[in-house]
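There's a structure below that I have some questions on.
Complex shown without one protein chain; remaining protein chains in place.
So, subunit A:
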Amino acid sequence: MSGARFGLHNLQKAAGATKQAIRAGRGRSSRRGKTAGKGHKGAGQHASGRARLLFAGGQTPFYRTQPKHGFHNPHSKEYDTVNLDDISRVLKAGRLDPSQTITMKHLMDAGVVGRQVKHGVKLLGRGKERFSDPISIEVSRASKSAIGAIEEAGGSITTVYFNQRTLLAHLKPHRVSRPQAQARPRGADLEYYSNPDNRGYLAKQKQKEQSMEEVD
């Protein structure tokens, strides 16, 4: 290490980090004199010298010959699904630790859900007849049958809200620059997570217990 300590005054780019721009039209010896690399004549000489994508020379382009159809719902959510038999399987294989609360991150690490989770994970009830592990689990959504089966086995389940930002921070912490504050649900999400029947994390504990008794 050479003498001075690192400070704002002595920072440097890495060697070779910058390249000089090519200066077109600066004389014959520059290889880009005269026509400046633009060739002779025609629209290609101009900055906008190329037809835009899908332009068909003036003929009606294909995409405009066809009528519009369908629509895109900006509020739709796509949940990755996990079934109870999936969870039994990885528990048996030792890929999930039943002693701690199982989150979506654990499910991803265990390989029950893929690496590309879009809006969250929904727990479904396939395999509920044979489900007997008393686990504690946190997912985005859960079906009634899954909730029933988990609690019957002596476990607990909470549904937790994540938006895209907090979901990324939860599932792929290496992809965010800083730890993220928890997101607050709004509208329909707020209703879902305040509902004790969904075991929402915003629902009152007492109401949840009441709801559990009703199921029994």
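Assume a contact is a pair of C-beta atoms (placed from the backbone, for glycine too) under 8 Å apart; a residue touches a chain by one contact, two chains touch by 3 or more; residues count from 1.
Definition applied: contacts and distances are computed from a predicted model.
Engineer: Please identify the absent chain by the protein name in its UniProt record; candidates are "Large ribosomal subunit protein uL4m", "Checkpoint protein", "Methyltransferase At1g22800, mitochondrial" or "Putative clathrin-associated adaptor complex medium chain".
Structural biologist: The correct option from "Large ribosomal subunit protein uL4m", "Checkpoint protein", "Methyltransferase At1g22800, mitochondrial" or "Putative clathrin-associated adaptor complex medium chain" is "Large ribosomal subunit protein uL4m", the UniProt name of the unshown chain.
Engineer: Just name the one of A:G42, A:G94, A:G114 or A:P179 that touches the chain not displayed here.
Structural biologist: Looking across A:G42, A:G94, A:G114 or A:P179, the contact with the absent chain belongs to A:P179.
Engineer: Of the residues in subunit A, which ones touch the absent chain?
Structural biologist: So the residues of subunit A touching the missing chain come out as 1, 5-8, 10-14, 17, 174-179.
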